[in-house]
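As you look at this complex, bear in mind that one protein chain is not there, while each of the others sits in place.
Labels for the chains are A and B, by order of writing; each one numbers its residues from 1.
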Amino acid sequence: MIITPATILSLSFAVLLLVVLLALFLRSHQRLLITAGYSLMAVAALLTAGAGVWAVSRGTIAQVILPLGLPDLPVHLRLDHLSGFFLAVIGLLAFFVSVYSVGYVKGFLGHRQVTSLVIFSSLFLAGMFLVVLSDDAFIFLVSWEIMAASSYFLVLFEDERIENRRAALLYLVVAHVGAIAILLSFGVMAGLATDYHGFEGYTFDAMRETDLPAGWATAAFLLAFFGFSAKAGVVPLHVWLPEAHPVAPSNVSALMSGVMLKTAIYGIIRVVFDLIGDFPVWWGALVLIFGLISAVVGMLSAVMQQDLKKLLAYSSVKNIGIILIGIGLSMIFSSSEMVLLAALALIAALYHTLNHAMYKGLLFMGAGAVLHATHERNMENMGGLIRDLPWTAALFLVGCVSISALPPFNGFVSEWLTYQAFLLSPALESPILNLLIPLGAALLALSGALAAAGFVKAFGITFLGHRRGTHHHRVHEVGWAMRAGMLLAAITCLGLGVFPTYLIHWMDPITEQLVGGKIASSAAGFGWMWLTPIAAERASYSAPVAFVGILAVVVVTYLILHTRPGTIHRVPLWDCGFEKITSRMQYTATSFSMPLRRILGFLFSVKEEVKPFPPGAHPAFPERLQYRLRVRDRFWGWLYKPVIDVSFWISRKVGKLQQGRIQVYLIYSFVTIIVLLLFL
Amino acid sequence: MSYAFAAQLNSLLAALILLTAFAMLVQRRMYALLHLFAWQGLFLSISTAVVGFAAQSHHLYISSVLTLAIKVILLPYILHVLIRKLKIHREVETIVNVPTTMLIGIALVIFSYHLTAPIRELSTLMTKSTLAVALATVMLGLLMMITRRHAVTQIIGFLAMENGLFFAATSATYGMPLVVELGVALDILIAAFIFGIFFFHINTTFDSLDVDQMARLKEED
Partner (left out) sequence: MKVHPLLIELIQVFVLLFAAPLFAGWVKMVKCWSQGRTSPSLLQPYRDLCKLFSKDVALAENASWIFRSTPYLVFGVTVLAGGIIPIISVDLPLSATADVIALVALFAIARFFTALAGMDIGTSFGGMGSSREMTIASLAEPAMLMAIFAVSLASKSTSLSQMAIVVSQGYSILRPSLAFALLAFILIALTETGRVPVDNPATHLELTMIHEAMILEYSGRHLALIEWAKMMKLFLFITLGIAVFFPWGIDAAGGAAGLASSFLIMSLKLGISGVGLVLIETGLAKMRIFRVTEFLGSAFLFATLGMLSFFILE
């Protein structure tokens, strides 16, 4: 038998199915189930990642038609460069997370049954793999639903808490509103492919070959963009994301934030570049604008958070924004026939997709490790964990540095490429775009700097300083499996940051397939060490040199200064001579973001309240002060509340039809039949 | 001085006029505002002279001297006296906060660039690119009148608008006929005197030059 990516993938799906069956049989051996189930998932994920990497680099397109499903509507699957890339991203993170889960899920032993967690994790992975492999609208939507439903159950795993149930419901609603839009978009494209005769239009091939009239193409694009944005958490459709991601078990949050959002990115790229293929400039501008809004609003919301996992979830909104910025720029360049620049921007977007998967996975795993060790999600009760959790702290720091876009880690490479794409925008013909696009670059810079602030806060409040809060139990470092999962992700972050030219070379076929341009030859024109996206005299960056350079200076300085031994004295804190320093005097998560709240808080509805405590105390001599802060999205009041109110109003009206008497219901049926007979 | 150098110098002066317009928009102190207005007049006067030199139209020299006399020396002096007499040199209250005003200002510049693009395509004059700046200066002056609540600042905004119009005339057609310009200069001067008289009256009536006080003049129902 010949080994191809397709056979590897079949094997991987078989393994995932095996996990589901295994879970049903091993219900009574929970510990064994966790080890076996997640190890098998790790194997399946690794196989898929391998197949994905291979599919991208080998450069062939494999298509299969399976006679499954409804009669005359066989399932079409296709493995091309783009789906290979996304398989690699999803598979790689799923592998790390599965290794991590072997340790993490054991934390639930003794509290609750984990059978459902294993089953739905496996289905969730299978659903994501299938989404990017689908080659017709039917299987795409089915696997989209598998992914959405299984992740809904995963969010609902700890269902005794009311906030979890609320979050899961919100997630389900938004996911389905999105799914309807996607369905309609495919409907438009499929219908026009065959002029509304016959069913053959549902395959992606048919859609590719159809030239849509401009109006219908716009409708299809807007519907798809809306639907996928709802899944990706693009502002203002992001409200479910910071609710649902934090309440899921951390290994699931890592997958949801790290890769599930990316399937929506995949959808946008697939529909726009592949299925529609020909589009006006303003589509790109629209995507760019929503990307910018998401990047800034998402990160700003993240900085305001007190809950570590919520902070991470909001920062996912920001990163999705950056990816959309890359896609938007690529679309603008592509519709202006500048293939090279379009390829650069698309590479930036895809690179950021990969990077974000890695560091957001790492960070959620780290947050999970903290949660596992302290049973705490609120940063205000953490602090000083670097002493109890040295491994977790160091690995979490790698994630923070990567996401803050600091060289030589990976986040910087993709943001730098995005900046380069921005800086090349003056090449466009349209003067008004020339003036407006640089302002977008400034917004990207703002969100980048806010990210650094947010992650200084996340790391500093959680791991540094003195322990806050009241719990005193001893905190232990997490087990080896969890550390291994995080370590692998951290190494990948560094690797992706230091060797970008190899990655770009590997991704070249994707941009060639989608926008018809490739940049690897110019990007690595001066050897693997120098990343020169367009030309060396235009801009260059060398992560290896920066990495080795900093390291060399640090080591040399250290060695020179340590010729004199034993000169460090451990002394109590000085703190400008203030005495009796307690942990309550530290900056808290709330106070850290206070300046930003004051400067940029007008974007939110911020309510601050200071009351003397106990309530009756004289305002000038209170025993203590009670401080209450509430920061809320303005979008909730602007966008969602009216919709909710209207739907409640409608359902109340419709509810009046319910009379509870059988005769009335018979009358309804009778009238319906008569009306139908009249009109048909 | 070559033609190319004159063009270069003129666009630098245009940039400086735009800069002073922005600086006036965000300046809080009354005297500093007045100085900025004088600077704008000075740049305008030099720019007019440069255009006059490059275009060989000598009546622009007269306009330039007139601008210098009225907008750099006379008007600032009158307003200066007014401010000192009325004791209103404190910080100026703005209605909209400064960063927002700046962003609106930037948007206005982009808008005027967009608006003047067709003219720029048609024009063959050396000054065609400064037309956008001139229009932006007019709009920024108007924005200043909107965002400030002090009567004197509103006057300065008004005069800045006039600067913009004057600049537009120079850059679009190498200046208006001399008679028109003389008339406008006279009008400005008279307007300044009338404003001065009005300020005294407003000040004695309301004990303040805050134009929000005038809300009291509306009909009560």
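By our rule, contacts are C-beta pairs under 8 Å (C-beta built on N, C-alpha and C of every residue); 3 or more make two chains touch, one makes a residue touch a chain.
Just so we're clear, the structure is a prediction, and the values are computed from it rather than from any experiment.
**Q** Pick from B:Ala32, B:Ile106 or B:Leu178: which residue touches the chain that isn't shown?
**A** B:Ile106
**Q** From the list A:Tyr100, A:Phe129, A:Trp240 or A:Phe412, pick the residue that touches the absent chain.
**A** From the options A:Tyr100, A:Phe129, A:Trp240 or A:Phe412, the contact with the absent chain belongs to A:Phe412.
**Q** Which of A:Ala441, A:Met486 or A:Ala523 touches the chain that is not shown?
**A** The single option touching the absent chain is A:Ala441.
**Q** Looking at A:Leu123, A:Ala357, A:Val401 or A:Val475, which makes contact with the chain not pictured?
**A** Answering carefully, the residue with contact to the hidden chain is A:Val401.
**Q** In the whole complex, what residues of chain B lie against the chain that is missing from view?
**A** Missing-chain contacts on chain B: residues 8-9, 11-12, 14-16, 18-19, 22, 26, 98-99, 102, 105-106, 109-110, 113, 129-130, 132-133.
**Q** Applying the definition given at the start, please give the residues of chain A touching the unseen chain.
**A** With respect to the unshown chain, the touching residues of chain A are 383-384, 386-387, 397, 401, 404-407, 412, 416, 419-420, 422-423, 426, 431, 434-435, 438-439, 441-446, 448-450, 452-453, 456-457, 459-461, 464-466, 526, 530, 532, 536-542, 545-546, 549-554, 557-558, 561, 567-576, 578, 581, 583, 585-587, 591-596, 598-599.
Basically, only the chains that are shown with their structure count from here on.
**Q** Taking each chain's centre as the mean of its CA atoms, how far is chain A from chain B in angstrom?
**A** Taking the average C-alpha coordinate of chain A and of chain B, the gap between them is 50 Å.
**Q** Looking at the complex, which residues from chain B come into contact with chain A?
**A** 106, 110, 113-114, 117
**Q** If you look only at chain A, which of its residues touch chain B in the complex?
**A** My answer: residues 431-432, 435-436, 439.
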